[in-house]
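Here the complex is missing a single protein chain, while all its other protein chains stay put.
Moving on, here comes subunit A:
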Amino acid sequence: MSVYGPVVKIHPVVVASIVDSYERRNEGASRVIGTLLGTIDKHSVEVTNCFSVPHNESEDEVAVDMEFAKNMYELHRKVSPSEVIIGWYATGYDITEHSVLIHEYYSREAQNPIHLTVDTALQSGKMSVRAYLSAPMGVPGKTVGVMFTPLSVKYVYYDTECIGIELLQKTRTSPSRTNGLTSDLTQVAGSAAQTQEMLSTVLAYIEDVLAGKVTADNSVGRYLMDLVDKVPMIPAEDFETMLNSNINDLLMVTYLTNLTQTQIALNEKLSPFLPTRPSPYPSSFILFKLLMPKA
């Protein structure tokens, strides 16, 4: 086993689950443990899911409900058959002797299990997430022990996860830690405001550089040039036509959807008068379909 073991890639949903189970721990328990599920690659281990396992810890002994762990794993396997046990997690900052015992159990379930610690009690000042691999050490034949070697931890996101996390970040700033879901133009306005903020930071930096307060950095300058180049140089009339045709398309679609909605509302209002009077055949539907092949 090389010193720099595999890279551990964690999805944020896993850490959020761990934090949640820590918040719901039994009275008197100082830490929570659970199983990590995911997939193993040649050079990396990707952790995608987890579940907590009830356990009891006292000064001299530790008891883990292994039946429960097996059961839960089976249930999880039914939903995502590709996930395997890749290790276990514990909340707290240090690795205790009990951890060694638990780690041994997990070595029976998976090859080279990783051990993840999440510092929910914020002992080190922030919530650090660290991963370890175990390696035997000592004098063979006499005192042998286990050493936990640290691994590098990276956070990976799916695209949609990115967007979800961005939305969750907004709850940090509100006093009641809540955030409603907005829709429509307000979201575009929000994004525009964000971009504006970023542009003003960049502008402030440029001003400083020009005034000589900050030394110019070539790589930043190159990025800035890329940024300015990204706005395409289109002759004004071409841009006008493009813009107008796009706006026209969108307006037409809006008009037609409004028409459709009116039509179904009409249809509904007229149908109670049936069966003596048949409802009018919706001619706007035909119109709609004739115009649509262009889109």
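In the analysis below, a residue touches a chain if its C-beta (ideal position, glycine included) is under 8 Å from a C-beta of that chain, and two chains touch if they have at least 3 such contacts; residues count from 1.
Note that in this section contacts and distances are computed from a predicted model.
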Choices "COMD9 protein", "Eukaryotic translation initiation factor 3 subunit H", "Adaptor related protein complex 3 subunit sigma 2" or "Globin domain-containing protein" - which one is the UniProt name of the chain not shown: "Eukaryotic translation initiation factor 3 subunit H"
Contact residue for the chain not shown (choose from A:Asn56, A:Gln123, A:Thr171 or A:Thr241): A:Thr171
Chain not shown: contacting residue from A:Ile40, A:Val84, A:Met127 or A:Val146: A:Met127
Hidden-chain contact residue, picked from the options A:Asn26, A:Ser58, A:Thr143 or A:Ser219: A:Asn26
Interface with the undisplayed chain - residues on subunit A: 11-13, 15-17, 19-26, 48-49, 51-54, 65, 68, 71-72, 75, 78-80, 82, 120, 122, 126-129, 155-169, 171-172, 176-185, 187-189, 191-192, 194-195, 231, 233-234, 236, 239, 243, 246-247, 250-251, 253-254, 257-258, 260-261, 264-265, 267-268, 271-272, 274-279, 281-282, 285, 288-289, 292, 295
